[in-house]
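Note that one protein chain is taken out, while the other chains of the complex remain in position.
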């Protein structure tokens, strides 16, 4: 154990920091769940890629830098520290990307990853279907083989980014006789293909952060299949592991929220201290963000030495989603009567984006598998408790 | 709505207070889970009855005063306020008593209630069996009719007070063909009957607060049956309702604990305030004890006007058991390094009985039906959620 | 000692509940959100017709002369319906504030209170605990605090700047106005007392609505728990989902008596009215916030959308959390009471002597 960065790691951090200082937009971009914001975020992805920071863990040939997971964490730390824009292509780079790296053919990697890194192709995820949310094996959308193509029919929902994205990925039932997690195939589908209809779903803040996708005999070539036919469940489980696990919610995000929360508390100390539990809650936000960071470094070190992520990705999911809720609830309690005000509205001076963050944090315990499901997984797979 | 006591109620309170001031032992009695303590508590019950305070809600003819539920609450308030001894016969007077009042024949009432009020006969409950704890319908102990007698065989467990008690009550399977909650009969059994064996179970503090009771062809007369043969489940449910509901955990108990907790906090303020959440926790103990009291008065008023207790007895059970745990945990956190010390041991000066209370509070979420079961009941019967 | 509502109180409650169920539906609320100003004169007229705007107006001004205890069940139902119109604040805060002015303002009281009772005029209250004034845009008369003074300011004499709440039903405004001798209706000791009472009444008004909101969110989530299927079963059949709702039910159940006691204390002007109101606001708010959190969880992703009705009620609960004193403020008040020398604690200390 040696909890200090190497000189090379320090140098990498300095390079990232310098580039971000030069390039991060001075003003926050509008939400990527608006048309303009989406476009501006896509531009930002292009710029990131110009600095070769699109996805630093990928091989150089595919637009990355071949960084290991520790360097990835350093990159993320600098990224959040700089207040850089949220990653509009997170479904691509954090979820599909690692899956492609593991299950994709060389041709698929070369076809998809570079355009993912540049933001030229933005990805939506297509995990859920009506009545198949946390129960992903209840998939009913089907893909029927027809020569060199699959013909896809059915419906996906809760597809984040789908309103303006270019592609989606998901699992489809290729064996009509199959049930549950057998007979499924992982397929990549362009959202501009004939037969695809996207219906935006307005979320709590009114913006269309997700959508339903309807497939009406959509033809996609067999090359768009990731992994073997019928093995889609395994491919999807790997992707979901990435989602719950290391990539999607990097600790830097929560450390920066905790830092801002400490600042908010210090700036509003007189009002905040009327409730003595606020100080403790703020202190705990810092402790928990640290714990999450330390845990992530421990996992990353283990993975670098050849370990695998197991059921602890479920403990991660619960921990960060509850931390995120707790931090934002604490912030709102510090803001008191101003907490209900939207950013930039009259009387909300200086309140910032805590309300938006609070609303977003409400989704944390639900997506990527509800926390109830994660607790089942922990109990049954990590602790070995009897199945129902 | 009129939230003030009548003159008559004030007068009753004054009478109770005066009598208790005269009669409550100056020193706390030893635990009734010791042989000496049990005897002294029995003596106390006798004395209480001399003041006609054995069970004030019972008719005068049976040793009571015919008080209504508001007067009962007033009595309890004064009782806890005076620091009077715990009721060693609580299984009798609070659980079996009301059940006898509802289901007993006149002969049974006359036979059992007066001796219950005097403490001449102390009762143990015999609810649970191995593998029939929260699932009371899984009863296997049987009672076979033989002329004017039932012949009882089987085993009960978690029988509180059984080590030194005189009688027990419980349900027994009288129809060998029956299953679950059918074919059960509620029977009263003297613990000195031939064939009864009591095995003490040491609890967390090492004292035998409960016991297993083994029945080996124990003969009891049919007159000891409460309610009709085969209707034991209904009789037991009424009793369990009393247990979870109004009687067993009267609000005064928690109000006095909250008052002592406030005092403990005030006496140890410098040490306690190092943790700013302690003040809040103490304040909440008071709020919750008040809420429980107000709620109980509301229920009592409703019952006096002819209402019935329903699934809200389950909300009561959860509320008081969690309140009791929270208050004792808070007390221990105020005591800090001294919290682990047993009363009267070296270095524990002034710590009092918080540790004992903490240990006892651990049982709260379990007995009288675990809080998990209570939550099921609330969800299914009070909220009408779908059954599994 | 009797902790039950009268048959009259219960009957009026039933009829108002019926009205709200039929008229103030989620669809009607979504419709109001689309309107400029977000309010409906027709609906206000109906509420007045039911006698609701007249409830706490003294009989001498054409009102019913009732009190907080008579209205608390109705306030709960207004929360249950998430009624956007400011009925609860009008009845529980604005009218008692105006009616509480000294006798020299009888003419002002008569002029406005009779019109409030009949539904012709509306009031808004600007209080230091709320940085913005709710429903100032539809008020004919604004009661505005200034230092320890209270001013009665006609709508024509104020300028409004609209803000925006997370709850589209809330309409909040910064009010620009100039205090003058002509507008001042109270000051000094009586101004402070009236402001303090307004805060307690406001807290009580929020508490009642929060408990109603909590109950509504339970009902919505329980209904949805039959609809949403996972692993082939209604999600409501899963124990973890049941317990999410049971936990809310316990909190809501144990807020009820606290709320009603606070209403009783307010109605009788008891010494413990302020502490009782704070207690009620804390626990009812917590019940509503937990109902929101667990309600989303029962809904799954659907709970995060604008499409299901849950958010109408969640957002109201979040918004009312900070109104009329934050939980921090109210907890501090209760703490000061509990930790004071000679505080009446322990068994038998709950109710004030007659």
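Every chain is named by a letter (A, B and C) in the order it is written, and numbering of its residues begins at 1.
Just so we're on the same page, a contact is a pair of C-beta atoms (placed from the backbone, for glycine too) under 8 Å apart; a residue touches a chain by one contact, two chains touch by 3 or more.
For clarity, every value in this text was computed on a predicted model and none was experimentally measured.
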Chains in view touching the one left out: A, B, C
Full-complex contact with the absent chain, from A:198, A:218 or A:252: A:252
Selected residue (touches chain absent from view) among A:77, A:166 or A:324: A:77
Sole residue of A:46, A:140 or A:302 that reaches the chain not shown, by the stated touch rule: A:302
Chain not shown: contacting residue from A:46, A:140 or A:266: A:266
Residue ranges of chain A at the interface with the undisplayed chain: 1-6, 9, 13, 70, 74, 76-78, 80-81, 251-252, 255-256, 258-259, 262, 265-266, 279-280, 282-283, 286-288, 290-295, 297-298, 300-302, 305, 312, 315, 318-319, 372, 374-376, 378-380, 382-388
Residue numbers in chain C that touch the chain omitted from display: 238-240, 243
Where the missing chain touches chain B, by residue: 128, 131, 133-135, 138, 157-158, 201-204, 206, 210, 271-272, 274-275, 278, 325, 332-333, 335-342, 345-348, 355, 359, 362-363, 365-367, 370-372, 375
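Keep this in mind: only the chains that are shown with their structure count from here on.
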Gap in Å, rounded to a whole number, between the CA centres of chain C and chain B: 39
Distance between chain centroids, defined by C-alpha means - chain A, chain B (Å): 52
Set of chain B residues in contact with two or more other chains: 279-280
Contacts with 2+ other chains: residues of chain C: 238, 241, 331
